[in-house]
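Please read through the structure below; I'll follow up with questions.
Up next is subunit A:
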Amino acid sequence: MAGQVLLIEDEPNIIEAIKFILSRAGWDVATHSNGVDAAEVVRARAPDILILDVMLPGRSGYDILRELRDDPGFADLPVLMLTARGQSKDREMAERAGASRFMTKPFANADVLDAVRALTGA
Partner candidate 1 sequence: MLNSLAAISVAYVALLFAVAFFAERAARRGRGNWLRAPIVYTLSLSIYCTAWTFYGAVGSAARNGFEYMTIYLGPSLVLIGWWWVLRKLVRIGRAQRITSVADLISSRYGKSNLLGVGVTLLAVIGTTPYIALQLQSVTLSVEVFGHPGLPGTQGPTSTAFWVAAGLSVFTVIFGTRNLDANERHHGVVMAIALEAIVKLAALLAVGAFVVWGMSGGISGTLERIDASELGHWNVQGGRWVGLMLLSAAAFLCLPRMFQVLVVENDNDTQLRMAAWAFPLYLMLMSLFIVPIAVVGLDVLPEGSNPDLFVLTVPLSQGQDGLAMLSFLGGFSSATSMVIVAAIALSTMVSNHIVMPIWLRFTTGTASVSGDVRHVVLLSRRISIAGVLLLGYLYYAMSGGGTALATIGLVSFTGVAQVLPAMLGGIFWRGATRLGALAGIGTGFVIWLYTLYLPSFGPGVVLPDSFFAEGPFGIASLNPNALFGLDGLDPLLHAVLWSLTLNTVAFFAASLFSFPSPLERLQGAQFVNVTQAPGSARGWTQGVAQAEDLMVMSQRIIGASEAVALFQQAAREQGLDGHLPEPTPAFLQRLERELAGSVGAATAHAMIGQIVGGAAVSVQDLMAVADETAQMMEYSARLEAQSAELSRTAAQLRAANDKLTRLSVQKDAFLSQISHELRTPMTSIRAFSEILRDAQGLSDEEQSKYASIIQDEAIRLTRLLDDLLDLSVLENGQVSLNVGQGLLRDVLDRALAAASANEGERGLEVVRDPVAENIRLHTDTERLSQVFINLVTNARKYCDATAPRLTIRVEPHEDRVIVDFIDNGSGVATESQDMIFEKFARVSDQKAGGAGLGLAICRQIVVRLGGEISYLPGQGGGAFRVILPREFALAAQ
Partner candidate 2 sequence: MSPASDSDQRIPLFVERQTYRRRRIVDAARALPLLGLLLWWVPLLWALPTQPVSASTALIYVFAVWFGLVAGAGALIVALGRTRAQDKP
């Protein structure tokens, strides 16, 4: 059975949509909507996969990811990054920060599901 997904996103409607999609596919979805303490939440929950928005209140998704990658315990955590800014330099920044996968909003629901499955090897 699929494992736990942690979603860090500030837009309530997008949280609801992703939660719905993944829950129906059998994932256990936890959410968090603030950037400032996001890294602590990730460490506390230790999810199987992290879905991380770039534009978060308080702290950018890149910073959170960089902090996690510096932590040996989370260096290999699969991370799917979401951004509403679709420029190529955003993709580059995500790759440099250590994202496993990068998706531009808006996305097809099936793509999110496929990406999560691929990243967790499920």
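Here is the rule we go by: a residue touches a chain if its C-beta (ideal position, glycine included) is under 8 Å from a C-beta of that chain, and two chains touch if they have at least 3 such contacts; residues count from 1.
Per the selection procedure, all candidates are chains of the complex that A comes from, given by their letters.
This one's a predicted model, so the numbers in the text were calculated from it and none came from an experiment.
Of 1 or 2, just one candidate touches subunit A in this complex, namely 1. By the touch criterion stated above, subunit A contacts candidate 1 in their complex at residues 10-14, 16-18, 20-21, 24, 34, 55, 57-58, 84-87, 104-109.
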